[in-house]
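Read the structure below first, then the notes.
Removed from the display is one protein chain of the complex; every other protein chain stays in position.
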């Protein structure tokens, strides 16, 4: 996966039921706006609030609709469930699997490396590592990343730490491998590309797919200064729809833009009127 | 639930398959050694590494075998999955549901209170709150606990923070309610009972059920000094089978004692020979 | 040091100038109310906001006025400054020195053990270890404590972690030494004594010296249940004047009780009217 990926929000109705038609529309909506690949069942998709069956169904719908590659989130805290979900994603038409670091129970680095090796050995799909400390409190070391990059079925990584030192250390250890290093934090997308990343998977690409995609295209075209300036103009919007207000904030922002994003699922609660107003203002500023 | 509960380890074979006969035996093994209630599908049961269906099956087997009450772990990060798991647990014969604070996505206190209210409103079983910051990095405030204690379908709480200040603040806010406050950290069981807790749910009760149960009986019999001394003698064993070596350490300790505990499930790895030796020595010291 | 110690607040005027007469009065005020020893220049004394010379002067005044032993806080991040402050404290009449774990720069366990050994070797006063993770983010392991307890000039420890598991592990490793283990967290004083501590150094003993001292006397008289109940009734007050509102809250509470506590020093700001009202209510409840 290269370029700009979107960890696609999943549309639910007010009762939390999956809205399949909205999901189909949403795929078209982001594709028209320039994203290079789609990531159903990532963290921003509320995958951890869905059943195994729902996750498989979401991947199936996205794979049916999408013209771009599909990188499906398939990680669980346990090996068996991760493998099951990955197999279901393969059957549903995904091109690759994004596997979050095992969470809940703590594991040392060696155990995590062995886990990923086992997953990669048995997975029917190429595996992307996924590190997202803000949700998991788990930090996969650059040394482990480098070790895993040599596995023939490990295809890359999404690093959502937002830490550019870490990203540079990962790149240095994987540059001789066929390993797609993807930035997972929208505020440092351009800087990550500068540091040698191959693309990004950005919550921001739900809310402002045109802008997120433009950052990549500017960079690839040699206009890295423009890419950084555009990215800098999106930092506050990105923050509002991620660390500050999360999925409820992102869904409010997308609805403002006319995208069929629906409501968040419980325990999430819909964004308050105050949050909605803040997010709308940031969306409008980004549209200018 | 009053007295000593055991978050029952789940026996798997070397491939990670559930060993149903061993599980049945294990229920008898802990009951014979004095525990007052059984908690299948708690954190120590590796519930987060099992499927929804497996968790329901484990509860069913334990409910069939147990003569004591069954408090089934049914929490997931999402509301729908928690409710589904709770309903399955009720059908499987559980007496109550232990619902972990929603994890992965961060939620503010108000959202957690609303979440628990929704679960309690719809749950077919009485609900016990479950706070285990070491795994979830989520801290439910004593104020929220006090607020929830007034709900007619909230029956109590397992607090695994190990923090006695917190436990006292929870007790002070729930003492006028019908609310079972359960200690979740084996090293402070006696101190927690001193502070007014009604019992405990202790990983230690897998490895040393006689000892854990004796702490409670001594305390109830007015011998709280003896209870504390016995508890103090178990602090290192408890630490070895929880924060230090986790479920793999606990399973090694149980096998040493002749219990059919089986192997841990991946990503967990079997305890190393070094860990096994350390744990065996602590088990033998506790048996004296 | 045995029994109840008070980390004596330091009275400043509105400009931050040390009020020597008030300090003398304060010594008498807490002694009359039953404390067993006094700790000038602890964390609650705002020692880290004072100069080396001021700290020495405060110790001198307290030593002149006090009829009970004086344990002077003398720790700095650096070895030389700690030794200088300890020597000044000895000259000023202190009986022993309380040395905080070196902070700011991180050090591994071996380095901390070597640091304490060097301080103890050269200190003219018996040394008490002082662990206060809430301020320093430094955790001294029970293993290191046990190792240091064998040094002839290491006399004890103040553990302000509030963690009873840790306290039990420290006690188990020091019970054969002449080592005074002191509880540093007012909410678990009685529980700490139950676990074998020799006393406490409690911010609470500034605000409610009679109550804090009574906990110890009840416990020593064999009334540990009464000690715990009294302690439980003080948990909210203790929290308000420590983790919740800090030194400004404690000074507001003392002024309400008629003690010449003065104002906090900058960056601290005087308690707001709202905080003052909250603290006053808790003080009055404790006086009943």
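Every chain is named by a letter (A, B and C) in the order it is written, and numbering of its residues begins at 1.
FYI, a contact is a pair of C-beta atoms (placed from the backbone, for glycine too) under 8 Å apart; a residue touches a chain by one contact, two chains touch by 3 or more.
These figures come from a predicted structure and were not determined experimentally.
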| item | value |
| --- | --- |
| Neighbouring shown chains of the undisplayed chain, as defined at the top | A, C |
| Contact residue for the chain not shown (choose from A:158, A:211 or A:228) | A:228 |
| Full-complex contact with the absent chain, from C:39, C:72 or C:112 | C:112 |
| Hidden-chain contact residue, picked from the options C:81, C:143 or C:287 | C:81 |
| Residue among C:102, C:146, C:209 or C:249 touching the omitted chain | C:102 |
| Missing-partner contacts on chain C, residue numbers | 16, 43, 46, 48-52, 77-81, 84, 102-107, 111-112, 114-115, 118, 135-137, 246-247, 265-269 |
| Where the unshown chain meets chain A, residue by residue | 162-165, 168-169, 171-172, 185, 187-188, 191, 194-196, 224-225, 228, 232, 235-236, 239 |
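Criterion: only the chains that are shown with their structure count from here on.
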| item | value |
| --- | --- |
| Chain contact graph, described as a line, ring, star, complete graph or other shape | line |
| Between chain B and chain A, distance of the C-alpha-averaged centres to the nearest whole Å | 34 |
| Centre-to-centre distance between chain C and chain A (centres being mean Cα positions), rounded to whole Å | 49 |
| Overlap residues in chain A, where contacts from two or more other chains coincide | none |
